[in-house]
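The complex is shown incomplete by one protein chain, all other protein chains being positioned as in the whole.
Now for chain A:
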Amino acid sequence: MRLINRHPGRAARLFLGSLPFLILVVAYLVASAARLADNPGDKLLPALSSFAQAIETMALTPDRRTGAYLLWSDTWASLTRLWAGLGIATAITLVMGLAIGVLPVMRALLAPVVAFASMVPPLALLPILFIALGLGETSKIALIVIGVTPFLIRDLSLAAAALPREMIVKAETLSASTWLIALRVVLPQVMPRLLDSLRLQLGPAFLFLIAAEAISADSGLGYRIFLVRRYLSMDIIFPYVAWITLLAVAMDLGLGGLRRLMFPWWGLEGRR
């Protein structure tokens, strides 16, 4: 049988999917063991036991100075910033994206400036944000908002504008006003797309978050990584990176699940 027609079974898929992870872990363990055999004080590739100990210190032991459990307080600080940023970005996107997608007047007014804004490199704005908004939470949240909103708006307005004209006309023959067309015809049909593009923007959002925290913060996942970098604490950095990745993956899966739950019709038409 041709390779293109061979479909792995359930067990085989699970095995194949975990294979690359296994290879990575084994490769790490081999390399780490080799370096530690050379020099027991090596900090670059710590052994699993060091990770366990670092995780224990960060997650399960209260900090001596503040009494907080650092991993959890860092996670909380970062996630509130991230969620605030993404929430504000989503709210702005719903209003502006729908307006641009549905109303020709608003498209004429806003589409050029959004297209322009989406080309500004957000990280280059960071100093400006710090100067204008101070070093507190506002500037970090603002960076995330500025970083992801233009993309979200463009994506949403394109999706709205791509709805077949027939569907809009059909709604008009069902006596819908402009507002009702936006609310009951366009919005529900672009929401799944918005959730998907939010998923795609999780990566950039974390990037902006960590960049902002690295430069100025007193808590947060990015702050911690850049803090312990000074002591070459790979035993803390690696688990933190893995944790951030895990958080991003969980949010990605969560948004995907939310989309399937809220919009069961999406994808029925062989769109994917």
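We take it that contacts are C-beta pairs under 8 Å (C-beta built on N, C-alpha and C of every residue); 3 or more make two chains touch, one makes a residue touch a chain; residues count from 1.
Just so it is clear, contacts and distances are computed from a predicted model.
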Omitted chain, identified by the protein name its UniProt record gives, among "Thioredoxin reductase (NADPH)", "Fe-S cluster assembly ATPase SufC", "Methyl-accepting chemotaxis protein" or "ATP-binding cassette domain-containing protein": "ATP-binding cassette domain-containing protein"
Listed residues A:Asn5, A:Asn39 or A:Thr173, member touching the removed chain: A:Thr173
Candidate in contact with the missing chain, chosen from A:Ile55, A:Leu129, A:Leu156 or A:Val185: A:Val185
Absent chain, residues of chain A that touch it: 164-167, 169-177, 180, 183-185, 188-189, 263-266, 268-269
